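Down below is the structure, laid out as structure tokens.
A single protein chain has been omitted from the complex, and every remaining protein chain is retained in its original position.
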Amino acid sequence: MRKLINWRPAKGALAALGCAPFVLVLIAYMVASQARLEVNPNDKMLPAFASFSAAITRVAIEPDRRTGERLLWVDTAASLRRLGLAIAISAVIGLTLGMALGALPIAGASLSPLVAGVSLIPPLAILPILFIVVGLGELSKVVLICIGITPVITRDIEQRVREIPRELIVKAQTLGASTWQIMLRVVLPQALPRLVSALRLGLCSAWLFLIAAEAIAAESGLGYRIFLVRRYLAMDVILPYVLWITAVAYLTDYVLGWISRRAFRWHFLGQLQ
Amino acid sequence: MRKLINWRPAKGALAALGCAPFVLVLIAYMVASQARLEVNPNDKMLPAFASFSAAITRVAIEPDRRTGERLLWVDTAASLRRLGLAIAISAVIGLTLGMALGALPIAGASLSPLVAGVSLIPPLAILPILFIVVGLGELSKVVLICIGITPVITRDIEQRVREIPRELIVKAQTLGASTWQIMLRVVLPQALPRLVSALRLGLCSAWLFLIAAEAIAAESGLGYRIFLVRRYLAMDVILPYVLWITAVAYLTDYVLGWISRRAFRWHFLGQLQ
Amino acid sequence: DEIKPKFRVAWTVYVGWMPWDYAAQSGIMKKWADKLGIEVEIVQLNDYVESINQYTAGKFDGCVMTNMDALTIPAAGGVDSTALIVGDFSNGNDGVVLKGKDKLADIKGQRVNLVELSVSHYLLARALQSIKASEKDIKVVNTSDADIVAAASASDTTALVTWNPQLSEVKKLPTAHEVFNSSQIPGEIIDLMVVNSAKLKANPKLGQALVGAWYEIMELMSSPSPAGVAARTAMAKASGTDLAGFESQLKTTRMFYTPADAVKFTQSPALANTMQQVAEFSFMHGLLGEGAKSAGAVGIATASRTIGASANVKLRFDDSFMQQAVSVKP
Amino acid sequence: MCSVGFRGARFAGTSWGNYSSVAFLELTNVWQEYPDQVVLERLNLMLEAGEFCVVVGASGCGKSTFLRLLLGEERPSRGRVILDGKPLRDEPDAARGVVFQRYSVFPHLTALANVLVALEFKQAPLTARLFGRTRYAATKRAQAMLEAVGLGAAAARYPCELSGGMQQRLALAQALIAEPRVLLLDEPFGALDPGSRADMHVLVRDLWRRHGLTVVMVTHDLKEGFSLGTRLLVFDKVRHDPQAPNAYGSRVTYDLKLRTNPLTPMTHANRAAALRLASIVPGHAAPG
Partner (left out) sequence: MCSVGFRGARFAGTSWGNYSSVAFLELTNVWQEYPDQVVLERLNLMLEAGEFCVVVGASGCGKSTFLRLLLGEERPSRGRVILDGKPLRDEPDAARGVVFQRYSVFPHLTALANVLVALEFKQAPLTARLFGRTRYAATKRAQAMLEAVGLGAAAARYPCELSGGMQQRLALAQALIAEPRVLLLDEPFGALDPGSRADMHVLVRDLWRRHGLTVVMVTHDLKEGFSLGTRLLVFDKVRHDPQAPNAYGSRVTYDLKLRTNPLTPMTHANRAAALRLASIVPGHAAPG
């Protein structure tokens, strides 16, 4: 018998092993749902799979009775638009600020404490202030996400830029580079792969803030729908929505990862060393 | 003139530079508050400093007229208890699971995909489901925080454990170690510093989830109070509470960092190399 | 000795439901429960919808809610529920507010902030009916009740529907005008104590205890005596305002201080008509569940008549316990 | 093209183990194939107890793979490996000690604890920690081992507070306290500066003699091999297919007996062979 630590599943078994827990979860759900429905056939808590497919047909394929829109797609488009805009804004601010704080000692000394402080404020707590300042429209949701993730991205980039070996900055100067040129050709390219990984991390929180914002004030969006149908306990809609959000989140993450590996080959080559 | 990138503030100027932005923010607030109060003396949005001190006296020093408790401290205690419990549970689960997933190929192959999937589900989206399953008591808040941060901690630890050079695991085996002994003496000590940094990162989200959970169901807690008084736009209570939360969050973070640096000296020595 | 049966009922902050807090704080609930040999725990929740969801999921045996939510959440979810106590109806506690405009007709084309699918939504629908308009003429923006005051302060918010205490905060804004309120549809937004029908049938003592405690407090609350003032002051505190603020909210609430009052309201045919309208509104907005083929999918039993499917009655207005209270004195 | 080394009297170690004097480690027709590549082919090798066997070869020719095979980290695709009469266990265990170029000591333990931990693994299966009297005794043994490699004064320091050479000394001490039957070294001095490298040569030679170890050492530095080993193996590809560079693996192309005792200089014949070799193996300096 080999030690447990040396047990390696065969290539073929990998997929099966990875899928097994998902199948188990599914079975557990089916059993629990069955049990509840036997007690109360109208139970909304753990709907049967038939209810799910009906609900999915309703929200994804048939137009809504009231608005004539296909809800799932309208909601997805609305949420992704907000998310995309917020991520783009946060990326630009976080990158610029992070590079400045990390590479310029004078900027780091004066602004780092403020950014560190701001990053600790729970954004949900300052929502009322936000509403007053930017109103209740699309902007407020985008701003909430930005407030939530920009400080984290900024600090991440700052940290990364600080980790650039001092030798490289000196080397660039001995090649005649000015501060601006160093930022452009040394700091920026090395911060970019980190930006993508910071964004991938930030996406998790971004989804949270998006849902929180949509729960509070919205007319469409994935989070809006979940919190709306919560009013009548429509788990047959909530669960598919949650799974859909998870799938979309996974896809976004995957695409970012793929882009990053293609665009920053040097970075991933380096990690293997 | 030296290049901007070579400007280093003198030791003495550091503190002044770091404080300056905070002072500027304060001044900006005072000006804005003054302006609003001149237009409408009853404005609640940006209260004057006098209102703050009155509100702070009311919640922190005088006992509440109804319950006889000093609200701020009761709220802080309640929130910290929930947070502490949740962090402890998440740390234990995350550490155990992460170590197993990272060190045992067989565990990693079967459970990693599930953990990865679960970590992508935005916890706020399943909040309605959660309340149904675990009720509205203390448990639900703790569970929400745990659901929010455990997968992240688990994946972080897993990642870290995978990064332990294969050489060290082989070396331990050549010294006669069993799987259990390797976990105990090689993997665990190297995962611990990472656990602390994962917890420090996780605390940010933990606060978020705590506030979201307390907003919906609680009798006390910092998030509860903010959402309670939000109905009346009592910014004179909200703003000090937000600052207090920020301060407590900072303190927790600082204490964790301090403990970590003392307990894992080898880790921080290594980082300097 | 034997184990007493235990029950849990949930309540949330609202002017008409503050007596439940008082019942727990003053010990009146415990007195009645002890007398009947049961235990009743009164639990305050922060989030109204969540409290009803919890009740529907079976975590509570009773819960306060409006007539519309009783129909669309527990009843439509298959949980047979009984409206045990009809406590009050909103008589101005819910209102439509416009900023900068002062006629209801001006609402057309605006974005209206409100808690979607709640009684606010129903009030809006009724308001629109009164000016021969429909929901198509406006755009509904779902806005959480906790944030509606902040939302009202935002410059781009022009119209909103909400209830007290938020309503009174919103009305304080310089440009705000209340253009429609629930006093114009009296008796349509009703605040109830709803309990699980099966639980009630098995334990009538639960009904007796709740009703007994409620009307003891009602008598105290309506009295001008110092004890009455003290009770109202305590309720005011608990709802986050002072006595004056609380009494101004009471003015827009039609409380049924005596059981006889409540029984009379419950037995009137008007209640059946109201529930008919509510059922139609709920069906139109998909609140009765997707299985529902018509507004009558979920049956509602009132004293005067049964509305909708009599084979599927899930919401019952039962005045029998209140009638007992008419005769019984503690 | 394959020249078999000289056979003769072996240096008999003053060993603590009870080694047989012939065929201590035996590889018979061993192949190591990966899906995309053959790394080692048709390896036949007999090692006797107490030999100091140095393996050299071009980068990527499979030297580390060979060591991983001996470690039990990899199972050969074909063929058998026999250690002291029994088939080699197919996972690393205390029978084989190892020192890698890097990551050979535990960064989270002090120098002393790094050596002590080997005894703790052995004596405390459940807690992997010793207490009281047993701990005291074990600590004494560990400290003695540290003194033996010249780290007596650095017992309380963490590896990253030690120089590269000191870290490798520590790795040796740690490996030796577990009393392995055979010690495997994979470019142990590859990351050291010339000064420390020379010091380490002295230490390793000394430890080898005193503990009567059987050593297999991989190195890039032919000179190092000549000055330390009693036997030198050169790995190289014999067959080449320009269309499929990965189709064939390495074999032992030279197997050279250098001396019976590393303290004796090389024989004249060996020195000549070594010089010839140095001119053939690419990228290597001539032996000093």
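Note that the chains are named A, B, C and D in the order they appear, and that numbering of residues resets to 1 at the start of each chain.
Here is the rule we use: a residue touches a chain if its C-beta (ideal position, glycine included) is under 8 Å from a C-beta of that chain, and two chains touch if they have at least 3 such contacts.
Model, not experiment: these values are computed from the prediction.
Among D:Gly132, D:Gly195 or D:Pro242, only D:Gly195 touches the chain left out of the display.
Against the chain not shown here, chain D presents residues 190-191, 193-195, 198, 220-221, 223, 283-285.
Against the chain not shown here, chain B presents residues 2-3, 6.
One chain is missing from the display, and on chain A it is touched by residues 165, 167-168, 170-178, 180-181, 184-186, 189-190, 264-267, 269-270, 272-273.
Rule of thumb we're sticking to: only the chains that are shown with their structure count from here on.
For the pair chain A and chain C, the distance between C-alpha centroids works out to 39 Å. Computed centre separation for the pair chain C/chain D is 82 angstrom, with centres defined by C-alpha atoms.
Shared contact sites, meaning residues of chain B that touch two or more other chains, fall at 45, 128, 132, 173, 178, 215, 230, 233.
Those residues of chain C in touch with two or more other chains are numbered 53, 57, 146-147, 149-150, 153.
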